[in-house]
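Inspection log for the structure reproduced underneath, given as structure tokens.
With one protein chain removed, the remaining protein chains of the complex are shown where they sit.
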Amino acid sequence: MTRNNLLLLALFVVLAFVPQIFTDGYVRHLFIIAFIYAIIASNWNLSLGHCGIFNFGHMTFFGIGVYTAAILTKTAGVNPWLAIPACAVTAAISAVIMAAPVARLKGIYVVLVTFAVNQLMVQLVLSQADLTGGAKGLVRLPFLTIGDYSFIRDYKLGYYYLALILLALSTAFLILVAGSPFGKSLKAVRDAEDYATARGISVARTRISVLVLSAIFTGIAGGFYTVYLRVASPEVFGFGTMSLVLSMVLIGGINSVLGPVIAALALTFASEAMAGIGGFEDARYIVIAVAMILVLRLAPGGLIQILERLAPTGQKPATPTRSPA
Amino acid sequence: MDTLLATLVSGLVLGSLYALMASGLSLVWTTLGVFNFTHGALMMVGAFIAWTVSEAAGAGPVAGVVAGTLGAGLIGIVIERLVIRPFYASRNMLLVTAMTTLAVTIILERGAQMIWGPRLKQLPPLVDGEIRLFGNAISAHEALLLVAAPIILIALWRFTVSSKIGRSLRAVGQNQDSAALIGVDVPTAFALAFAISAALAGLTGALLGSIRFITPAMGSEPLTKAMIVVIFGGLGSLGSTAGAAYLIGFIEAFLVLWVGLYWTPFALFLLMILVLLLRPNGIFGKR
Amino acid sequence: MNDTILEVVDASKHFAGLKAVNGVSFGVTRGEILGIAGPNGSGKSTLFNLITGVPFGPTSGEIRFQGQRIDRWPAHRIARAGLARTFQKDAEFPDLTADETLLICGTYNGQLGRVAARTRSDEVLGLVGFADTRRGIPSRNLSVYEKKQLMIASGLMSRPAVLMLDEPASGLTKPEIENLDRLLVAVNASGVTVLLIEHVLSLLLSISQRLIVLNQGSVLAEGNPAEVVRNEAVITAYLGGRKQ
Partner (left out) sequence: MMPLLDVKDVQAGYGDMRVLHGLSLHIGPQESIGLFGPNGHGKTTLLKTISSLVRPTAGSITFDGTDITGRKPPAIVEAGLIHAPQGNTLFGNMRIAETLELAAFSKRASNGAEKRLDEVYALFPRLAERKTQLAKTLSGGERQMLSIGCALMCAPRLLMLDEPTLGLSPRLKEELGAAIGEISKSGVPLIVVEQDIEFLLSLTDRLYLVEHGVVVREIDRASAPDHEEVMRLYFGEGGTH
């Protein structure tokens, strides 16, 4: 087990005891939101960081999850427990639709198409008001229960642990993927496409697979988000949410599984803390955007890279290479 | 017949708007190789500056439009200097600048929210009255937009084809090293292209501010449409970008007529995916 | 079985007016080392590209490999069929270690399981003489020679029938080139047909059994290496010499 995975394990152990320390609903709420963001950010990192797909449409998968759960529970009366896994399916299907053109595109066109898909989803949700509630969204959705026990009780204890379990499952899934030959092939495709192709790796198939895989837990997170907050509004696709989560990916560090998780926790709390300051409701987004630019400028690999520089793992430094070919 | 003509006119208005937006995006892309996500936000800032000068300061709409154009241009120069230029040598310049411009969009939108507040604002039209076009009445201001867009596009085109500076921008876009080797200052050319594009966005915003409400988020929808234009038209030449803009304007207007406002975004979306599956580089794209 | 393992028939590759490869035909005999030489821009790398389909196959013409037409196949399928090649640029997966590189090449190209891939890794690394101590570090930190060893090893993971090398000696020191010479002979002796593009003529002449010289996208000369390099047309193409 690598040092980073040990750190992750330690983190989850600590998080498991958090509800014993913080018994009020608000702090637990912040943790739950942070866990959701952590799932989205770390899964986004799979396509963006590991595979180098300029994917600006990852929030689509989350939004699809949100609306799948909302429509299933509210309109179709499906049990929330069944609605959440269904979100994985719908998100994965939307990933296939997005991936089909993206698999063959390059560079800027990937940015344009993924971003446009996301924006069009917003417009679709807004225009299909009968089904989605339009700009107002869907509200008063059913919440989770086991028998007679409501998850809202005990200061959201049930939701807290369910969110934590989902994050743990998603993280384990990502570690598994990243460590598999498929996960390694992502980096091969990212850094040397021709070489990878010449070793039998289909670039298009890899891109489609990674987008679908990254959509699964993101969709589930969307479904959970809906049954937790009991609302679905188009904001979840919006510019604001998107850049917040993107900054988690960047600040946490492309290339790692741990980074985006920690960044999601830190940024959610930082953002909430700033929201507490009067008149800072808008300014906090500006602060995060500035932080994002600074990280790109000063530590392009994200903060995780700085941490790793501070604590060298005993890896040999780069051996000097001689004159080039 | 009337509806058909009305739809044509409405498509022409939309097309003019998209052409102005997309040509700015295209200019920055062809010169710097950067996709500028702040383009919509710059349009919004232009509209707010125009409103401030015209309404809050009472200098009148013409001064407002001028101020909005110049103000957005200046902000464009600052953006290029702060969040584009440091990344020229970056290995992943395209991705990094997409992210930094996205971050700046957030800064501009939230900043506008803080400065100008949530109340809806609107500019008075530059010219009053109505004009009858093919038997349909449109406001004189919209007619102005219809006339101004092609004039601005042609002026931009002439500038890049005939003037020494304009040619140097094209040269930089096609081959930076070769441009540097004949003495073109590449960073200055980048800043200039960004400034022109930003000013164009500001002008569009100031003009649009009399037709739609001015809000911090007003740039996002035109930006998305401009992106679709670019997907259809490719990011290569001004001509194909402008052509695609008018095409999308007409398609959108006719979709509203045929499938209704309700299904238009969906139809546009399907059309885009279809086009991409068949022609990955856009309808007019060559690369 | 037919003696010709790979056959290029009247293959051309045209880019917007430029004829990078123009009507090239030749055959490769099973088990031989075939050298390919030619001045810069003569179409050598493009020829490799169109044979392997990376990134695109030929504009016209046919490529036959072990009796099958492969010129319309996607590149990854050609690779899996047993045509392995190396590159001049992007010669490594910078984030992956040697072990990881070989694992994915074994998995995708060789359809091997983890254990089989590991065994094969040991074999190919031994064959190319890659130091065991260097197996765990990211490829970006390897020396130029180690990167080349690894790239050849990664090609061999799937036991390809043909190994195509694009200027493997560029950027290497003299002792390294000598090592490479021995290595390629050993690879060939293990039953792999070798196609070698090389600028370092000493290497090309020492190991090729046959030599093809390209110029301006066409075959200029073909035959016994020692004779081909004395060919006047070849000398002119290379050095443009106007004496004689």
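The chains carry the letters A, B and C, assigned in the order they are written, with residues numbered from 1 in each.
Keep this in mind: a residue touches a chain if its C-beta (ideal position, glycine included) is under 8 Å from a C-beta of that chain, and two chains touch if they have at least 3 such contacts.
All values reported here derive from a predicted model rather than from experimental measurement.
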Selected from C:116, C:189 or C:226 as touching the chain missing from the view: C:226
Options B:93, B:148, B:180 or B:267, residue touching the unrepresented chain: B:180
Sole residue of B:97, B:168, B:197 or B:241 that reaches the chain not shown, by the stated touch rule: B:168
Contact set of subunit B toward the excluded chain (per top definition): 164, 167-168, 170-171, 174-175, 177-186, 237
Where the missing chain touches subunit C, by residue: 16-18, 39-42, 170-171, 174, 177, 199-202, 205-206, 216, 226, 229-230, 236-243
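FYI, only the chains that are shown with their structure count from here on.
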Computed distance of Cα centres, subunit B from subunit A, in Å: 31
For subunit A paired with subunit C, centre-to-centre distance based on mean C-alpha positions, whole Å: 42
Residue ranges of subunit A in contact with subunit C within the complex: 181, 184-185, 187-188, 190-203, 255, 315-319, 321-325
Residue ranges of subunit B in contact with subunit A within the complex: 29, 35, 82-83, 86-87, 90, 94-96, 98-100, 102-107, 109-111, 113-114, 217, 220-221, 224, 227-228, 230-231, 235, 261-266, 268-269, 272-273, 276-277, 280-281
Touch list for subunit C against partner subunit A, complex: 52, 54-55, 74-76, 79-80, 84-85, 87-96, 100-101, 103-105, 107-110, 114, 137, 140-144, 151, 154-155, 157-158, 167, 170-171, 173
